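Yeah, one chain of the complex is gone here, protein chain that is, but the others are all in their spots.
Naming follows writing order (A, B and C), and every chain is counted from residue 1.
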Amino acid sequence: MTFSYYPGCTLKTKAKELDAYARRSAEALGITLAELPDWQCCGGVYNNTKDEIATKLSSVRALISAKEQGNKLVTLCSACHNVIKRTKNEIETNDDMAFRVSNYMQCDARKDSDTEVVHFFELLRDTVGFDELKKKVVNPLTGRKIAAYYGCLLLRPGKVLQFDNPENPKIMEDFIRALGATPVIYPMRNECCGGYIAIESSEAARKNSAAIYESAEGFGADCMITACPLCRYNLIKAESTVPVVYFTELLAEALGVK
Amino acid sequence: MSMNEFKPKIVAFCCNWCSYAGADLAGTNRLNYPADVKIIRVPCSCRVNPMFILRAFQRGADGVILCGCHPGDCHYTTGNYYARRRMTMLFSMLDYLGIEKERTRVEWVSAAEGAKFAAVMNDFVKTVTELGENKRLEDLRCKK
Amino acid sequence: MQKIGVFVCHCGTNIAGTVDVKAVAEALGKEPGVVFSTEYQYMCSEAGQNLIKDAIKNYGLTGIVVCSCSPRMHEATFRKTAAAAGLNSYMVEIANIREQCSWIHKDVKVATEKAIVLGRTAIAKVALNTPLTASETPVVKRALVIGGGIAGIQTALDIADAGYEVDLVEKEPTIGGKMAQIDKTFPTLDCAACILTPKMVDCAQNEKIHIYAYSEVESVKGFVGNFNVTIKKKARFVDETKCTGCGICTEKCPMKKTPNLFNLGLDNRSAIYIPFAQAIPKIATIDADYCNMLKNGKCGVCSKVCAAGAIDYKQQDQYIEQQYGAIVVATGFNPIKLDNYSEFAYNESPDVVTSLELERLMNAAGPNGGTLLRPSDKTHPHTIVFVQCVGSRDTTDCGKPYCSKICCMYTAKHAMLIRDKYPDTEVYVFYMDVRTPGKNFDEFYRRAVEDYGVHYIKGMVGKVMPQPDGKLLVRGSDLLTDEQLKIEADMVVLAAAIEPDKTARPLATMLTASMDTNDFFTEAHPKLRPVESPTAGIFLSGVCQGPKDIPETVAQASAAAAKVIGLLAKPALKSNPCTAHSDENLCNGCSSCERVCPYGAISYVDKEFRMPDRTTKVRRVASVNPAVCQGCGACTVACPSGAMDLSGFSNKQIMAEVDAICR
Partner (left out) sequence: MLTSKEKEQIIRSSGADVTKCMRCGKCSGACPSYDEMEYHPHQFVYFVEKDQIEKLLNSPSIYKCLGCSVCSERCPRDVGPSKIVEAVLAMAVRRQDENHLKAENIPGMVEDDTPGQLLVSAFRKYKK
């Protein structure tokens, strides 16, 4: 099965392992990730305003490109996923935006960008299936206590992303169980790491991140997983006492392709 | 006021529970609207048969307005919804027959909306007066 | 030949001031069919009415038109006048020349012309009026009350007190409802059981009341005065006539791990159970989902220990048919499920409870025998945070847009009781508004703050975070100090919104009673007829109509009972004679009218007709039940063959009015 794949800028630089392990794991699961040709940065943190067009255009290009390939579009980085999926929603629901994007891009924005956007987790849950995944695990991570860190970008706004219950998600826990490990449930798993304010208020970001890993550690986690390079960066900068890895690394390990 | 100024004939069907009471309230509050409007009391807007409206035009009425309870407030639960659907059909047929859309109207007026009743009637009479006399459906056989 | 009389009223100067009443009387006197026309200063006065009566007698009038104020004012008066003079009261029409003429026009000429048109319109109509007689239907002297909470209990007691038979249907094994689960009641802090259980006993002992516990209404047919209801009596697997309620079976039953629903699952009970000690009827019930005998055929302990031999594993559901004159809905409420409010960690932590659960935790008959202990480790809580409006006033998909009305008061009660009994416990209440509109309610709330030192915080909790050490970290806003608070609590209590019981919607369909979008029953008039459903013979009691506290519920329950008694006291029901009727010769049996009728008043019958060739043919024709028809006229327009017409507002009458206006 082939999916169009949008890696995003950070996966080519500071988060290469997130990308590399995903590719290897996908191969092991019989899934082909066809990287979009000439993709651009997603546009960064989603700009909520209804009248901001420039930051949305590169997402639209990615959507159109995947539509041309005839595939669903898979994302890995939480931020890219959030930005692309919300851009698609904005075009679907905001007539003015659809009109302006169509004019700018010389296309029928609603029709041409009508691509289904799935996160790699959703692919594992809905296409592969966690039961199937469990069968393909060769190195079960038995005995490991792993805390899933969702952050904000995968979950919110819940109505648009439709990823999981934004207040009580379970997709990453199910994933951890499929790999043979034990998920650690802790209340801070859907709280913000501090996000982009790290650039100018690194102290504030660290405070947020510290509360998160302390909570995970308190509930007995020996490892945290995330899908977001910025979350991982913030947690590490806050001197997390719990190791933080990308979820694809664990996946590759369990599938024996690390 | 010139003697030969056009005075339209306007029939208003009002449901007993809301709009007729709204008309009474307009009266109690001494809110003026033209004497051209004559009200026929019906139990519910859904009692108004499209036939009645055709008959009014046949007899030379210049405008017909149907007033009922607000959607959801019908004394008989759903009557005004029936009325709304029936009138939508009838009005598009009248339009097809060449009777201007503006000569017919459905309005929701509650028992508490005396001011709205007067405002609606003023507006409707103004609209119909501007359209002038309606002869298109007049049935001369009805005239003795 | 019609002989019509016209009576033009001056209404002092109200009409005569702008309408030339003499000219009107004169002009209308020339209308066809009019044999008498006059005007008088006050037609509604005794002298005016005598004038009408005399004219009816002296001129042998067959119909009268009164040109006066709105028919909404004096139509009934003049109908009585006519009847007193021997004229059918439906041979009266009113021309509204006050509200719709003299009061809104200033020009005498214009107003007089209009008054004449309105008068002749009424004359045209009255000429086609037919004498109508209100039909009468007998009333079954028995009432059905659906729901055995405090609302249903009070209604049943009041109806029985007036001497009528009442059947009380309750879906649970015992009556008592939510009030039986409550510990204390605001604003007086009486113990709920102490004031409720005597009423439950009264119900059981009243020979006019029959309790169908563990039963549900299966179907409702018929109409006001004569409902035909089927009640399903669910199998208890215990013979009610034999069980003495001794409770030996519940002690000996080995299936002790059955969730105790009366305690909201906070502890366990046996598979055979009596919900609580004061249950009415006090009869054991077997929970078929947990009983080993019913599931696997292995056990039978209860049967062996029952001295009365009451256990019957083969018992089946029973169906009972009964006639009623009136039905009272008292189906009550439930707190909403909090699955969509995971930010409050309700499903994650056992120490986050709903207010109703707190009632059980504090109740002497509850899981902890009345000592407040937190559920997770049974220790004494030192800090408790209350969160108000959880799911109330919430316009998103998961909440309820309305105010649940009772939460402010019961939270003040809980806070006060906890501070009173455990002065070392700090109590915080997060509120948006404190709403206390009731007698002694605000004083009660102020006492919680002033005398008991409850910390009220204007703001809302954003998240409850269970901590590894078992504490609950509550993050909320204090809007007045403009701070974000982080409180380490031992327990969090959520004031969950209340919603109508799930059985209400299917019941409303059975009763053809209307509901609002929140599944509360709608009342016939929000102010003036608050305990009646728009459907005749259906009455509303308690929270099924809208959120209410106990005093309001009891008041409404008694009001509903008064309405029922008023109905049952009538020997027969006089109905509005302005109802629909079908011309069977024209009816083609298409069912169009049946589909638009909001009251289910139209049914179809097979009838034999004589054909021109002297053969007979059976045809399906519409038949209107005049007792149920409310006279809206929807069917008359839906009828494609013109068979359906409405008395008092017939097609011919309305056409005549149109003609008279356009003349």
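By definition in this document, contacts are C-beta pairs under 8 Å (C-beta built on N, C-alpha and C of every residue); 3 or more make two chains touch, one makes a residue touch a chain.
Just so it is clear, the structure is predicted and the values come from calculations on it, not from any experiment.
Hidden chain, full complex: it touches shown chains A, C. In the complete assembly, the contact with the undisplayed chain comes from A:Y233, out of A:Y213, A:Y233 or A:F247.
Within the full complex, the residue among C:L128, C:M460 or C:I565 touching the omitted chain is C:M460. Contact between chain C and the absent chain runs through residues 343, 389, 393-396, 399, 430, 432, 458-463, 475-479, 482, 484. Summarising the interface, chain A meets the missing chain with residues 8-10, 13-15, 41, 43-52, 55, 77, 79, 94, 152, 155-158, 166-167, 191-192, 194-201, 204, 208, 228-230, 233, 236.
Note that in this section only the chains that are shown with their structure count from here on.
Of all chain pairs, the one linked by the most C-beta contacts is B-C.
Our note on geometry: chain B versus chain C, Cα centroid distance of 35 Å, whole angstroms. Spacing of chain A relative to chain B, judged by their CA centroids, is 61 angstrom. The geometric centre of chain A is 51 Å away from that of chain C, both derived from CA atoms.
Residue positions of chain B touching 2 or more other chains: there are none. Within chain C, no positions touching two or more other chains are listed.
Note for the complex: chain B touches chain C at residues 9, 11, 20-21, 23-24, 26-28, 30-33, 35, 38-44, 46-52, 55-56, 59-61, 75-79, 82, 86, 118.
Remark: chain A residues 165, 167-168, 185, 187-188, 191, 215, 218-220 touch chain C in the complex. Contact residues on chain C toward chain A in their complex (touch as defined above): 340-343, 345, 347-348, 463-469, 473.
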